[in-house]
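Structure, as C-alpha coordinates:
Excluded from the complex is one protein chain; the other protein chains are retained at their positions.
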Amino acid sequence: MLGKCLENVRIEAPLIHNITNYVTVNDVANMILACGASPIMADAQEEAEEITSICNGLNINIGTLNSRTVRSMLLAGKRAADLGHPVLLDPVGAGASTMRTDTAMNLIHEIPFTVIRGNVSEIKTLAGVHSSTRGVDADLKDAVSEANLDQAVLFVKETAEKFKCIIAVTGAIDLVSDSKICYVIRNGRPEMGRITGTGCQLSGLMTAFLAANPDCRLEAAAAAVCAMGVAGETGWNYMQPQDGNAAYRNRMIDAVYNMNAEMLDKGADYEVR
Amino acid sequence: MLGKCLENVRIEAPLIHNITNYVTVNDVANMILACGASPIMADAQEEAEEITSICNGLNINIGTLNSRTVRSMLLAGKRAADLGHPVLLDPVGAGASTMRTDTAMNLIHEIPFTVIRGNVSEIKTLAGVHSSTRGVDADLKDAVSEANLDQAVLFVKETAEKFKCIIAVTGAIDLVSDSKICYVIRNGRPEMGRITGTGCQLSGLMTAFLAANPDCRLEAAAAAVCAMGVAGETGWNYMQPQDGNAAYRNRMIDAVYNMNAEMLDKGADYEVR
Partner (left out) sequence: MLGKCLENVRIEAPLIHNITNYVTVNDVANMILACGASPIMADAQEEAEEITSICNGLNINIGTLNSRTVRSMLLAGKRAADLGHPVLLDPVGAGASTMRTDTAMNLIHEIPFTVIRGNVSEIKTLAGVHSSTRGVDADLKDAVSEANLDQAVLFVKETAEKFKCIIAVTGAIDLVSDSKICYVIRNGRPEMGRITGTGCQLSGLMTAFLAANPDCRLEAAAAAVCAMGVAGETGWNYMQPQDGNAAYRNRMIDAVYNMNAEMLDKGADYEVR
(Lines give C-alpha, C1' and ligand atoms only; values in the text may rest on other atoms or scores of the structure.)
Protein backbone atom coordinates (compact mmCIF):
# COMPACT_ATOMS: atom_id res chain seq x y z
CA MET A 1 0.00 0.00 0.00
CA LEU A 2 1.22 3.48 -0.84
CA GLY A 3 0.51 4.78 2.68
CA LYS A 4 3.24 2.52 4.02
CA CYS A 5 5.76 4.41 1.86
CA LEU A 6 4.83 7.69 3.59
CA GLU A 7 4.99 5.98 6.97
CA ASN A 8 8.54 4.85 6.17
CA VAL A 9 9.59 8.43 5.41
CA ARG A 10 8.36 9.50 8.83
CA ILE A 11 10.16 6.58 10.51
CA GLU A 12 13.44 6.80 8.59
CA ALA A 13 13.57 10.61 8.34
CA PRO A 14 16.07 10.47 5.46
CA LEU A 15 18.46 13.34 4.82
CA ILE A 16 18.05 14.60 1.24
CA HIS A 17 20.76 16.46 -0.65
CA ASN A 18 19.31 18.97 -3.10
CA ILE A 19 21.14 20.75 -5.90
CA THR A 20 18.23 22.78 -7.07
CA ASN A 21 17.09 26.12 -8.41
CA TYR A 22 16.90 29.31 -6.32
CA VAL A 23 13.31 30.04 -7.39
CA THR A 24 11.49 27.31 -5.50
CA VAL A 25 14.19 26.08 -3.12
CA ASN A 26 12.48 27.27 0.05
CA ASP A 27 9.27 25.47 -0.80
CA VAL A 28 11.24 22.33 -1.68
CA ALA A 29 12.92 22.45 1.74
CA ASN A 30 9.63 22.94 3.57
CA MET A 31 7.95 20.18 1.53
CA ILE A 32 10.75 17.77 2.44
CA LEU A 33 10.34 18.72 6.09
CA ALA A 34 6.55 18.39 5.79
CA CYS A 35 6.80 14.74 4.82
CA GLY A 36 9.15 13.91 7.68
CA ALA A 37 12.53 14.03 5.94
CA SER A 38 15.32 16.63 6.25
CA PRO A 39 16.75 18.74 3.44
CA ILE A 40 20.25 20.03 2.87
CA MET A 41 21.07 22.31 -0.04
CA ALA A 42 24.70 22.42 -1.15
CA ASP A 43 25.94 23.19 -4.65
CA ALA A 44 29.64 24.02 -4.30
CA GLN A 45 31.84 21.54 -6.15
CA GLU A 46 34.29 21.57 -3.24
CA GLU A 47 31.72 19.88 -1.03
CA ALA A 48 29.21 18.25 -3.37
CA GLU A 49 30.57 14.72 -2.99
CA GLU A 50 31.18 14.96 0.75
CA ILE A 51 27.70 16.34 1.46
CA THR A 52 25.95 13.72 -0.63
CA SER A 53 27.91 11.01 1.18
CA ILE A 54 26.28 11.85 4.51
CA CYS A 55 22.82 11.95 2.93
CA ASN A 56 20.35 9.25 1.94
CA GLY A 57 19.23 10.56 -1.44
CA LEU A 58 20.05 13.21 -4.05
CA ASN A 59 17.65 15.50 -5.91
CA ILE A 60 19.13 17.23 -8.97
CA ASN A 61 17.05 20.02 -10.50
CA ILE A 62 18.34 22.14 -13.40
CA GLY A 63 15.82 24.97 -12.98
CA THR A 64 18.45 27.71 -12.70
CA LEU A 65 21.53 25.81 -13.79
CA ASN A 66 24.87 27.44 -14.51
CA SER A 67 28.28 26.07 -15.41
CA ARG A 68 29.39 26.06 -11.77
CA THR A 69 26.43 24.10 -10.43
CA VAL A 70 26.36 21.66 -13.35
CA ARG A 71 29.83 20.47 -12.33
CA SER A 72 28.56 19.92 -8.80
CA MET A 73 25.58 17.96 -10.12
CA LEU A 74 27.91 15.62 -11.96
CA LEU A 75 30.21 15.12 -8.99
CA ALA A 76 27.41 14.57 -6.49
CA GLY A 77 25.39 12.40 -8.84
CA LYS A 78 28.22 9.98 -9.53
CA ARG A 79 29.14 9.71 -5.87
CA ALA A 80 25.55 9.21 -4.72
CA ALA A 81 25.02 6.51 -7.34
CA ASP A 82 28.25 4.78 -6.28
CA LEU A 83 26.94 4.73 -2.72
CA GLY A 84 23.64 3.21 -3.82
CA HIS A 85 21.63 6.30 -2.93
CA PRO A 86 18.57 7.07 -5.03
CA VAL A 87 19.28 9.93 -7.43
CA LEU A 88 16.49 11.87 -9.08
CA LEU A 89 16.70 14.20 -12.07
CA ASP A 90 14.22 17.01 -12.57
CA PRO A 91 15.10 18.30 -16.08
CA VAL A 92 13.36 21.67 -15.68
CA GLY A 93 13.00 23.41 -19.01
CA ALA A 94 14.66 20.68 -21.10
CA GLY A 95 13.76 21.70 -24.62
CA ALA A 96 13.56 25.39 -23.73
CA SER A 97 17.27 25.92 -24.35
CA THR A 98 20.13 23.94 -25.84
CA MET A 99 22.00 24.27 -22.55
CA ARG A 100 19.18 22.67 -20.60
CA THR A 101 18.63 19.84 -23.06
CA ASP A 102 22.35 19.13 -23.39
CA THR A 103 22.93 19.30 -19.64
CA ALA A 104 20.07 16.93 -18.93
CA MET A 105 21.30 14.47 -21.57
CA ASN A 106 24.85 14.69 -20.29
CA LEU A 107 23.71 14.07 -16.71
CA ILE A 108 21.69 11.06 -17.90
CA HIS A 109 24.74 9.77 -19.77
CA GLU A 110 27.01 10.10 -16.73
CA ILE A 111 24.71 9.22 -13.83
CA PRO A 112 22.53 6.10 -13.43
CA PHE A 113 19.41 7.93 -12.24
CA THR A 114 16.80 6.16 -10.14
CA VAL A 115 14.03 8.41 -11.43
CA ILE A 116 13.66 11.12 -14.04
CA ARG A 117 10.64 13.25 -13.21
CA GLY A 118 9.35 16.02 -15.43
CA ASN A 119 6.42 17.33 -17.40
CA VAL A 120 5.55 15.61 -20.65
CA SER A 121 7.32 18.14 -22.88
CA GLU A 122 10.55 17.76 -20.93
CA ILE A 123 10.44 13.97 -21.02
CA LYS A 124 9.59 13.95 -24.74
CA THR A 125 12.55 16.21 -25.39
CA LEU A 126 14.86 13.83 -23.54
CA ALA A 127 13.40 10.83 -25.34
CA GLY A 128 14.14 12.49 -28.65
CA VAL A 129 10.49 12.71 -29.58
CA HIS A 130 9.55 15.88 -31.41
CA SER A 131 8.15 18.26 -28.84
CA SER A 132 7.98 21.89 -27.95
CA THR A 133 8.05 23.60 -24.58
CA ARG A 134 6.50 26.64 -23.11
CA GLY A 135 9.44 27.70 -21.00
CA VAL A 136 9.32 25.52 -17.92
CA ASP A 137 5.71 24.48 -18.54
CA ALA A 138 4.50 21.65 -20.70
CA ASP A 139 3.14 22.46 -24.11
CA LEU A 140 -0.63 22.05 -24.07
CA LYS A 141 -0.68 19.86 -27.16
CA ASP A 142 1.66 17.36 -25.49
CA ALA A 143 -0.67 16.91 -22.49
CA VAL A 144 -1.58 13.40 -21.39
CA SER A 145 -5.37 12.96 -21.59
CA GLU A 146 -7.87 10.12 -21.49
CA ALA A 147 -7.95 10.33 -25.29
CA ASN A 148 -4.24 9.61 -25.79
CA LEU A 149 -3.65 7.61 -22.61
CA ASP A 150 -2.75 4.26 -24.21
CA GLN A 151 -0.18 5.93 -26.38
CA ALA A 152 1.19 7.95 -23.45
CA VAL A 153 1.54 4.88 -21.23
CA LEU A 154 3.43 3.13 -24.00
CA PHE A 155 5.69 6.15 -24.43
CA VAL A 156 6.51 6.29 -20.73
CA LYS A 157 7.19 2.54 -20.57
CA GLU A 158 9.47 2.75 -23.59
CA THR A 159 11.30 5.76 -22.20
CA ALA A 160 11.84 3.95 -18.89
CA GLU A 161 13.26 1.03 -20.87
CA LYS A 162 15.45 3.37 -22.91
CA PHE A 163 16.92 5.17 -19.92
CA LYS A 164 16.91 2.12 -17.59
CA CYS A 165 15.22 4.03 -14.81
CA ILE A 166 11.83 5.00 -13.49
CA ILE A 167 10.14 7.72 -15.53
CA ALA A 168 7.55 9.96 -13.88
CA VAL A 169 5.58 12.23 -16.20
CA THR A 170 3.35 14.56 -14.23
CA GLY A 171 0.45 16.67 -15.40
CA ALA A 172 -3.34 16.39 -15.41
CA ILE A 173 -2.84 12.62 -15.49
CA ASP A 174 0.42 11.36 -13.99
CA LEU A 175 2.30 8.33 -15.29
CA VAL A 176 5.02 6.49 -13.35
CA SER A 177 6.69 3.50 -14.92
CA ASP A 178 9.71 1.23 -14.57
CA SER A 179 9.12 0.01 -18.17
CA LYS A 180 7.20 -3.09 -17.10
CA ILE A 181 4.21 -1.57 -15.36
CA CYS A 182 2.83 1.93 -15.28
CA TYR A 183 0.94 3.71 -12.53
CA VAL A 184 -1.77 5.96 -13.98
CA ILE A 185 -2.63 8.56 -11.33
CA ARG A 186 -5.57 10.93 -11.40
CA ASN A 187 -5.07 12.93 -8.20
CA GLY A 188 -4.46 16.68 -8.05
CA ARG A 189 -6.12 19.80 -9.37
CA PRO A 190 -5.43 22.03 -12.38
CA GLU A 191 -4.88 25.04 -10.10
CA MET A 192 -1.63 23.44 -8.91
CA GLY A 193 -0.12 24.71 -12.14
CA ARG A 194 -0.70 28.28 -10.99
CA ILE A 195 1.77 27.81 -8.11
CA THR A 196 5.44 28.09 -8.98
CA GLY A 197 7.44 24.97 -8.23
CA THR A 198 4.88 22.26 -7.53
CA GLY A 199 6.97 20.07 -9.81
CA CYS A 200 10.16 20.94 -7.92
CA GLN A 201 8.43 20.24 -4.63
CA LEU A 202 7.27 16.86 -5.89
CA SER A 203 10.83 16.01 -6.94
CA GLY A 204 12.08 16.75 -3.43
CA LEU A 205 9.23 14.77 -1.88
CA MET A 206 9.82 11.86 -4.24
CA THR A 207 13.52 11.69 -3.41
CA ALA A 208 12.57 11.39 0.27
CA PHE A 209 10.10 8.60 -0.54
CA LEU A 210 12.74 6.78 -2.61
CA ALA A 211 15.35 7.06 0.14
CA ALA A 212 13.00 5.66 2.79
CA ASN A 213 11.74 2.80 0.62
CA PRO A 214 14.76 1.19 -0.99
CA ASP A 215 13.00 -2.10 -1.63
CA CYS A 216 10.04 -0.75 -3.60
CA ARG A 217 11.17 2.29 -5.52
CA LEU A 218 8.50 2.23 -8.20
CA GLU A 219 5.79 2.11 -5.56
CA ALA A 220 7.59 4.86 -3.60
CA ALA A 221 7.71 7.12 -6.66
CA ALA A 222 4.01 6.53 -7.32
CA ALA A 223 3.21 7.14 -3.65
CA ALA A 224 4.96 10.53 -3.77
CA VAL A 225 2.96 11.53 -6.84
CA CYS A 226 -0.28 10.47 -5.14
CA ALA A 227 0.71 12.29 -1.92
CA MET A 228 1.30 15.50 -3.87
CA GLY A 229 -1.99 15.16 -5.70
CA VAL A 230 -3.94 14.36 -2.54
CA ALA A 231 -2.31 17.39 -0.88
CA GLY A 232 -3.48 19.48 -3.82
CA GLU A 233 -7.02 18.25 -3.28
CA THR A 234 -6.95 18.60 0.51
CA GLY A 235 -5.38 22.04 0.36
CA TRP A 236 -8.01 23.16 -2.13
CA ASN A 237 -10.80 22.08 0.21
CA TYR A 238 -9.56 24.60 2.77
CA MET A 239 -9.38 27.52 0.32
CA GLN A 240 -11.33 30.64 1.30
CA PRO A 241 -12.94 32.94 -1.28
CA GLN A 242 -10.15 35.50 -0.99
CA ASP A 243 -7.36 32.89 -1.29
CA GLY A 244 -5.23 32.53 -4.40
CA ASN A 245 -2.04 30.80 -5.46
CA ALA A 246 0.03 32.06 -2.49
CA ALA A 247 -2.39 30.63 0.06
CA TYR A 248 -2.74 27.46 -2.00
CA ARG A 249 1.03 26.96 -1.95
CA ASN A 250 1.02 27.04 1.85
CA ARG A 251 -2.06 24.86 2.15
CA MET A 252 -0.50 22.14 -0.01
CA ILE A 253 2.67 21.95 2.07
CA ASP A 254 0.52 21.93 5.20
CA ALA A 255 -1.61 19.11 3.78
CA VAL A 256 1.50 16.95 3.39
CA TYR A 257 2.54 17.89 6.93
CA ASN A 258 -0.80 16.61 8.25
CA MET A 259 -1.10 13.58 5.96
CA ASN A 260 -0.87 10.07 7.34
CA ALA A 261 -0.74 6.66 5.72
CA GLU A 262 -4.47 6.12 5.97
CA MET A 263 -5.28 9.46 4.35
CA LEU A 264 -2.90 8.73 1.50
CA ASP A 265 -4.30 5.26 0.92
CA LYS A 266 -7.83 6.53 1.01
CA GLY A 267 -7.17 9.52 -1.25
CA ALA A 268 -4.89 7.91 -3.83
CA ASP A 269 -6.67 7.51 -7.17
CA TYR A 270 -4.65 5.28 -9.46
CA GLU A 271 -4.66 2.19 -11.61
CA VAL A 272 -1.79 0.03 -12.76
CA ARG A 273 -1.37 -0.79 -16.42
CA MET B 1 -9.50 51.44 -19.43
CA LEU B 2 -6.80 49.89 -17.25
CA GLY B 3 -8.89 46.80 -16.55
CA LYS B 4 -8.61 45.83 -20.20
CA CYS B 5 -4.82 45.61 -19.77
CA LEU B 6 -5.26 42.99 -17.05
CA GLU B 7 -7.78 41.15 -19.17
CA ASN B 8 -5.24 40.98 -21.98
CA VAL B 9 -2.67 39.39 -19.67
CA ARG B 10 -5.16 36.65 -18.82
CA ILE B 11 -5.98 36.14 -22.50
CA GLU B 12 -2.44 36.28 -23.87
CA ALA B 13 -0.75 34.51 -20.93
CA PRO B 14 2.67 35.87 -21.91
CA LEU B 15 5.85 34.02 -20.97
CA ILE B 16 8.15 36.33 -18.98
CA HIS B 17 11.91 35.86 -18.75
CA ASN B 18 13.29 37.07 -15.42
CA ILE B 19 16.92 37.65 -14.54
CA THR B 20 16.31 38.66 -10.98
CA ASN B 21 17.58 38.45 -7.44
CA TYR B 22 17.41 35.30 -5.29
CA VAL B 23 15.77 37.15 -2.35
CA THR B 24 12.32 37.73 -3.80
CA VAL B 25 12.36 35.48 -6.86
CA ASN B 26 9.74 33.05 -5.58
CA ASP B 27 7.26 35.84 -4.92
CA VAL B 28 7.99 37.34 -8.34
CA ALA B 29 7.21 33.98 -9.96
CA ASN B 30 3.98 33.56 -8.00
CA MET B 31 2.94 37.15 -8.74
CA ILE B 32 3.48 36.60 -12.47
CA LEU B 33 1.38 33.44 -12.25
CA ALA B 34 -1.25 35.27 -10.20
CA CYS B 35 -1.88 37.77 -12.99
CA GLY B 36 -2.24 35.06 -15.61
CA ALA B 37 1.25 35.07 -17.16
CA SER B 38 4.02 32.46 -16.85
CA PRO B 39 7.52 33.05 -15.47
CA ILE B 40 10.83 31.52 -16.41
CA MET B 41 13.99 32.33 -14.51
CA ALA B 42 17.27 31.77 -16.34
CA ASP B 43 20.53 33.62 -15.73
CA ALA B 44 23.27 31.54 -17.36
CA GLN B 45 24.97 33.36 -20.20
CA GLU B 46 25.01 30.16 -22.24
CA GLU B 47 21.22 30.25 -22.50
CA ALA B 48 20.20 33.86 -21.79
CA GLU B 49 19.61 34.80 -25.42
CA GLU B 50 17.90 31.55 -26.37
CA ILE B 51 15.54 31.62 -23.39
CA THR B 52 14.55 35.22 -23.95
CA SER B 53 13.83 34.42 -27.61
CA ILE B 54 11.03 32.03 -26.69
CA CYS B 55 9.55 34.54 -24.22
CA ASN B 56 7.35 37.59 -24.67
CA GLY B 57 9.05 39.99 -22.28
CA LEU B 58 12.18 40.38 -20.16
CA ASN B 59 12.45 41.61 -16.56
CA ILE B 60 15.98 42.56 -15.45
CA ASN B 61 16.47 43.15 -11.72
CA ILE B 62 19.90 43.85 -10.22
CA GLY B 63 18.94 43.08 -6.62
CA THR B 64 21.68 40.50 -6.09
CA LEU B 65 23.80 41.10 -9.16
CA ASN B 66 27.22 39.59 -9.72
CA SER B 67 29.66 39.68 -12.62
CA ARG B 68 28.30 36.42 -14.05
CA THR B 69 24.65 37.47 -14.11
CA VAL B 70 25.40 40.99 -15.34
CA ARG B 71 26.80 39.48 -18.54
CA SER B 72 23.60 37.48 -18.95
CA MET B 73 21.52 40.62 -18.45
CA LEU B 74 23.38 42.35 -21.28
CA LEU B 75 23.06 39.40 -23.64
CA ALA B 76 19.38 38.80 -22.93
CA GLY B 77 18.50 42.49 -22.92
CA LYS B 78 20.00 43.14 -26.36
CA ARG B 79 18.38 40.07 -27.87
CA ALA B 80 14.97 40.81 -26.37
CA ALA B 81 15.11 44.39 -27.62
CA ASP B 82 16.12 43.18 -31.09
CA LEU B 83 13.06 40.95 -31.10
CA GLY B 84 10.80 43.83 -30.12
CA HIS B 85 10.01 42.36 -26.70
CA PRO B 86 9.37 44.78 -23.87
CA VAL B 87 12.39 44.95 -21.55
CA LEU B 88 12.12 46.33 -18.03
CA LEU B 89 14.93 47.42 -15.72
CA ASP B 90 14.53 47.35 -11.95
CA PRO B 91 17.72 49.10 -10.73
CA VAL B 92 17.53 47.76 -7.16
CA GLY B 93 19.91 49.63 -4.90
CA ALA B 94 21.28 51.97 -7.56
CA GLY B 95 23.12 54.55 -5.50
CA ALA B 96 23.86 52.10 -2.69
CA SER B 97 27.08 50.90 -4.34
CA THR B 98 29.22 51.95 -7.27
CA MET B 99 28.73 48.53 -8.81
CA ARG B 100 24.97 48.88 -8.80
CA THR B 101 24.98 52.41 -10.17
CA ASP B 102 27.54 51.59 -12.85
CA THR B 103 25.78 48.38 -13.83
CA ALA B 104 22.43 50.10 -14.15
CA MET B 105 23.93 52.92 -16.21
CA ASN B 106 25.77 50.46 -18.44
CA LEU B 107 22.61 48.42 -18.99
CA ILE B 108 20.74 51.62 -19.90
CA HIS B 109 23.52 52.54 -22.31
CA GLU B 110 23.44 49.15 -24.03
CA ILE B 111 19.76 48.22 -23.97
CA PRO B 112 16.78 50.28 -25.19
CA PHE B 113 14.57 49.64 -22.17
CA THR B 114 10.80 49.89 -22.44
CA VAL B 115 10.45 50.82 -18.77
CA ILE B 116 12.76 51.64 -15.89
CA ARG B 117 10.92 51.08 -12.62
CA GLY B 118 12.41 51.94 -9.25
CA ASN B 119 11.98 53.92 -6.08
CA VAL B 120 12.62 57.64 -6.20
CA SER B 121 16.17 57.43 -4.83
CA GLU B 122 17.18 54.87 -7.43
CA ILE B 123 15.70 56.89 -10.31
CA LYS B 124 17.28 60.12 -9.03
CA THR B 125 20.64 58.35 -8.91
CA LEU B 126 20.28 57.22 -12.51
CA ALA B 127 19.16 60.68 -13.60
CA GLY B 128 22.29 62.15 -12.05
CA VAL B 129 20.33 64.17 -9.53
CA HIS B 130 21.96 64.38 -6.14
CA SER B 131 20.36 61.73 -3.99
CA SER B 132 21.10 59.27 -1.26
CA THR B 133 19.77 55.78 -0.65
CA ARG B 134 18.97 53.73 2.35
CA GLY B 135 20.19 50.43 0.98
CA VAL B 136 17.46 49.14 -1.30
CA ASP B 137 14.87 51.51 0.16
CA ALA B 138 14.22 55.08 -0.89
CA ASP B 139 15.57 57.87 1.25
CA LEU B 140 12.73 59.47 3.17
CA LYS B 141 13.68 62.99 2.14
CA ASP B 142 13.38 62.02 -1.54
CA ALA B 143 9.79 60.81 -1.14
CA VAL B 144 7.15 62.05 -3.55
CA SER B 145 4.42 63.85 -1.62
CA GLU B 146 1.48 66.13 -2.37
CA ALA B 147 3.76 69.04 -1.36
CA ASN B 148 6.41 68.36 -4.02
CA LEU B 149 4.19 66.65 -6.58
CA ASP B 150 4.49 69.20 -9.40
CA GLN B 151 8.24 69.10 -9.17
CA ALA B 152 8.25 65.30 -9.01
CA VAL B 153 6.02 64.97 -12.06
CA LEU B 154 8.34 67.27 -13.98
CA PHE B 155 11.35 65.25 -12.88
CA VAL B 156 9.80 61.97 -14.03
CA LYS B 157 8.76 63.45 -17.38
CA GLU B 158 12.24 64.83 -17.94
CA THR B 159 13.86 61.56 -16.98
CA ALA B 160 11.61 59.69 -19.39
CA GLU B 161 12.68 62.14 -22.08
CA LYS B 162 16.33 61.74 -21.14
CA PHE B 163 16.28 57.92 -21.23
CA LYS B 164 13.75 57.64 -24.09
CA CYS B 165 11.63 55.17 -22.18
CA ILE B 166 8.80 54.96 -19.70
CA ILE B 167 9.85 55.82 -16.15
CA ALA B 168 7.87 54.42 -13.22
CA VAL B 169 8.73 55.85 -9.81
CA THR B 170 6.86 54.00 -7.08
CA GLY B 171 6.30 54.98 -3.48
CA ALA B 172 3.51 56.54 -1.45
CA ILE B 173 2.46 58.30 -4.67
CA ASP B 174 3.42 56.52 -7.88
CA LEU B 175 4.36 58.32 -11.09
CA VAL B 176 4.44 56.70 -14.53
CA SER B 177 5.41 58.77 -17.53
CA ASP B 178 6.50 58.48 -21.16
CA SER B 179 7.74 62.12 -21.00
CA LYS B 180 4.55 63.55 -22.49
CA ILE B 181 1.97 62.60 -19.90
CA CYS B 182 2.30 61.31 -16.39
CA TYR B 183 0.00 59.01 -14.46
CA VAL B 184 -0.21 60.05 -10.80
CA ILE B 185 -1.39 57.01 -8.83
CA ARG B 186 -2.54 56.99 -5.23
CA ASN B 187 -3.31 53.31 -4.63
CA GLY B 188 -1.55 51.10 -2.10
CA ARG B 189 -0.76 51.20 1.58
CA PRO B 190 2.36 52.16 3.55
CA GLU B 191 2.54 48.67 5.08
CA MET B 192 3.53 47.30 1.65
CA GLY B 193 7.01 48.61 2.44
CA ARG B 194 7.28 46.15 5.31
CA ILE B 195 7.16 43.22 2.88
CA THR B 196 10.38 42.36 1.11
CA GLY B 197 10.16 42.56 -2.64
CA THR B 198 6.91 44.35 -3.40
CA GLY B 199 8.92 46.42 -5.87
CA CYS B 200 10.39 43.31 -7.47
CA GLN B 201 6.94 41.74 -7.68
CA LEU B 202 5.60 44.87 -9.36
CA SER B 203 8.41 44.76 -11.92
CA GLY B 204 7.50 41.18 -12.82
CA LEU B 205 3.82 42.03 -12.99
CA MET B 206 4.52 45.10 -15.11
CA THR B 207 6.59 43.13 -17.61
CA ALA B 208 3.63 40.78 -18.04
CA PHE B 209 1.29 43.73 -18.59
CA LEU B 210 3.70 45.26 -21.13
CA ALA B 211 4.02 41.98 -23.03
CA ALA B 212 0.26 41.51 -23.29
CA ASN B 213 -0.44 45.11 -24.30
CA PRO B 214 2.06 46.02 -27.02
CA ASP B 215 -0.09 48.82 -28.40
CA CYS B 216 -0.50 50.80 -25.20
CA ARG B 217 2.59 50.36 -23.09
CA LEU B 218 2.24 53.48 -20.98
CA GLU B 219 -1.28 52.52 -20.04
CA ALA B 220 -0.12 48.95 -19.37
CA ALA B 221 2.65 50.15 -17.04
CA ALA B 222 0.17 52.36 -15.17
CA ALA B 223 -2.34 49.51 -15.00
CA ALA B 224 0.26 47.25 -13.38
CA VAL B 225 1.05 49.91 -10.77
CA CYS B 226 -2.65 50.35 -10.02
CA ALA B 227 -3.17 46.56 -9.87
CA MET B 228 -0.38 46.23 -7.32
CA GLY B 229 -1.77 49.08 -5.25
CA VAL B 230 -5.33 47.77 -5.38
CA ALA B 231 -3.99 44.34 -4.33
CA GLY B 232 -2.29 46.03 -1.40
CA GLU B 233 -5.59 47.57 -0.37
CA THR B 234 -7.67 44.42 -0.94
CA GLY B 235 -5.16 42.22 0.84
CA TRP B 236 -5.12 44.60 3.78
CA ASN B 237 -8.90 44.38 4.11
CA TYR B 238 -8.57 40.67 4.80
CA MET B 239 -5.89 41.05 7.48
CA GLN B 240 -6.66 39.47 10.85
CA PRO B 241 -5.40 40.94 14.14
CA GLN B 242 -2.60 38.36 14.41
CA ASP B 243 -1.45 38.85 10.81
CA GLY B 244 1.77 40.62 9.91
CA ASN B 245 4.01 41.09 6.90
CA ALA B 246 4.20 37.37 6.04
CA ALA B 247 0.43 37.02 5.83
CA TYR B 248 0.22 40.34 3.98
CA ARG B 249 2.66 39.12 1.35
CA ASN B 250 0.43 36.12 0.63
CA ARG B 251 -2.77 38.15 0.68
CA MET B 252 -1.41 40.60 -1.90
CA ILE B 253 -0.46 37.87 -4.36
CA ASP B 254 -3.85 36.26 -3.75
CA ALA B 255 -5.60 39.59 -4.39
CA VAL B 256 -3.98 39.79 -7.84
CA TYR B 257 -4.98 36.17 -8.46
CA ASN B 258 -8.61 37.05 -7.76
CA MET B 259 -8.63 40.46 -9.46
CA ASN B 260 -10.62 41.04 -12.62
CA ALA B 261 -10.87 43.97 -15.00
CA GLU B 262 -13.89 45.45 -13.26
CA MET B 263 -12.23 45.36 -9.84
CA LEU B 264 -9.13 47.03 -11.22
CA ASP B 265 -11.09 49.75 -12.99
CA LYS B 266 -13.18 50.39 -9.91
CA GLY B 267 -10.23 50.43 -7.51
CA ALA B 268 -7.71 52.37 -9.57
CA ASP B 269 -7.14 55.83 -8.11
CA TYR B 270 -5.20 57.95 -10.58
CA GLU B 271 -5.11 61.16 -12.52
CA VAL B 272 -3.22 62.05 -15.67
CA ARG B 273 -1.06 65.15 -15.81
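A few comments on the model shown:
Read from first to last, the chains carry the letters A and B; within each, the first residue is number 1.
FYI, contacts are C-beta pairs under 8 Å (C-beta built on N, C-alpha and C of every residue); 3 or more make two chains touch, one makes a residue touch a chain.
Everything numeric in this text was worked out from a predicted model, so none of it was measured.
Listed residues A:Thr98, A:Ser145 or A:Asn258: the one in touch with the omitted chain is A:Asn258. For the chain left out of this panel, the touching residue among B:Arg10, B:Lys78 or B:Arg134 is B:Arg134.
Checked against the hidden chain, the listed residues A:Glu47, A:Glu110 or A:Asp269 yield one contact partner: A:Glu47. By the touch rule set out above, chain A reaches the unshown chain at residues 15, 22, 25-26, 29-30, 33-34, 38-44, 46-47, 50-51, 54-55, 68, 234, 238, 249-258. Listed here are the chain B residues that touch the chain not shown: 21-24, 26-27, 63-67, 93, 96-100, 133-137, 194-197, 242-247, 249-250.
Heads up, the rule we're going with is that only the chains that are shown with their structure count from here on.
Rotation angle, chain A onto chain B, C-alpha superposition: 120 degrees, expressed as a multiple of 5. Computed centre separation for the pair chain A/chain B is 33 angstrom, with centres defined by C-alpha atoms.
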